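As you look at this complex, bear in mind that one protein chain is not there, while each of the others sits in place.
Take a look at chain A:
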Amino acid sequence: MVGALALSLAACGSDPTTGAEPSEAAGGEAISGDFAGAGASSQESAMEAWVAGFQSANPDATINYDPAGSGAGREQFLAGGVQWAGSDSALDDEELAASAEVCGPDGAIDLPIYVSPIAVAFNLPGVDSLNLSSEVIANIFNGEIKKWNDDAIKADNPDAELPDTDITPVHRLDDSGTTENFTEYLSATAPEAWTDDPDGVWPLEGGDSAEGTSGVVGVVTDTEGAVTYADASKVGTLGTASIKVGEEFVPFSAEAAAATVDASDRIEGRAEHDFAIEVNRTLTDPSTYPLVLVSYAIACTNYADEAQGNFVKAFLAYQASEEGQQAAADAAGSSPISAATAEQVNAAIESITVG
């Protein structure tokens, strides 16, 4: 709405008193043309908000985002089929090398544009929150702990009224970034209880499962005693766990999730503006929540096509802006990235060359 207004004002350029300032917000000249991206379905609702917001400022731009999955998105990007990709994991070294073919000698860069806490959500009538350490979570999901009134759970929740209900863990049936981040968290923080490698496909045999975030949340909502892990904004009325960070139990929050990204280190040995981070799952600062999903926008460092380059720069700048992050938070419940992260992302976007 504001963007559209700015544009209409800018269009009346003959009047010098009103035109100049607001037009900057729309990113200089308006972008037009057809553009395509593909990748992570985790970014889908945020992307809808971003596309809508961007198009209201640039009504002549048509943007298609195909939520085909992170792997498919990176593949299409490296084949030159799309201008940018959304992905729950950064390009690996092999893919970085391959990116030189479509992006020129400097290859592609990863920008953390979408951060979302993952909640451990359960259905226990009368219990809204529980303190669960990662060992306990791992033992719940691998079947070691079978009842909600198990001593291991009681020990961290002396005040909670825990029923003698069976625990029914529910996992994602499909290959998902949520599963990958969840198993990565468990294997990093509770290596003794969780011995499987991090993977997008649930590694254990048997157990209940459902398709997609809405699927697992639906099953848990219908089943007393069930527990799952899901995008924190989608858990509805379910109770959620506070996870153990250092010596304290921390409930999920947007600020803590964004702080986790700030506290994590970049993956070393990459280009100056490549912002691929190794999420530090073993943080001990209680202002962080290390069970987060970080999803990237993957773009070229150089675009031969001027229209495409200008579009990608403007669109990613909008995504990283305060306004864009707020739009995603409203639409998808993600955590807006911190000012410090945004500054670095913007510097990276600035560095993208066109022509």
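Simple rule for what comes next: contacts are C-beta pairs under 8 Å (C-beta built on N, C-alpha and C of every residue); 3 or more make two chains touch, one makes a residue touch a chain; residues count from 1.
Criterion: contacts and distances are computed from a predicted model.
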item	value
Which of "ATP-binding cassette subfamily B protein", "Dihydroorotase", "Anti-anti-sigma factor" or "Phosphate transport system permease protein" matches, in UniProt, the chain that is not displayed	"Phosphate transport system permease protein"
Touching the absent chain when the full complex is considered, from A:224, A:262, A:285 or A:323	A:224
Option touching the unshown chain, where A:168, A:308 or A:335 are the choices	A:168
Contact partner of the left-out chain, one of A:69, A:86 or A:309	A:69
Chain A residues that touch the omitted chain in the full complex	68-69, 71-72, 75, 166, 168, 170, 173-175, 201, 203, 205-211, 218-219, 222-226
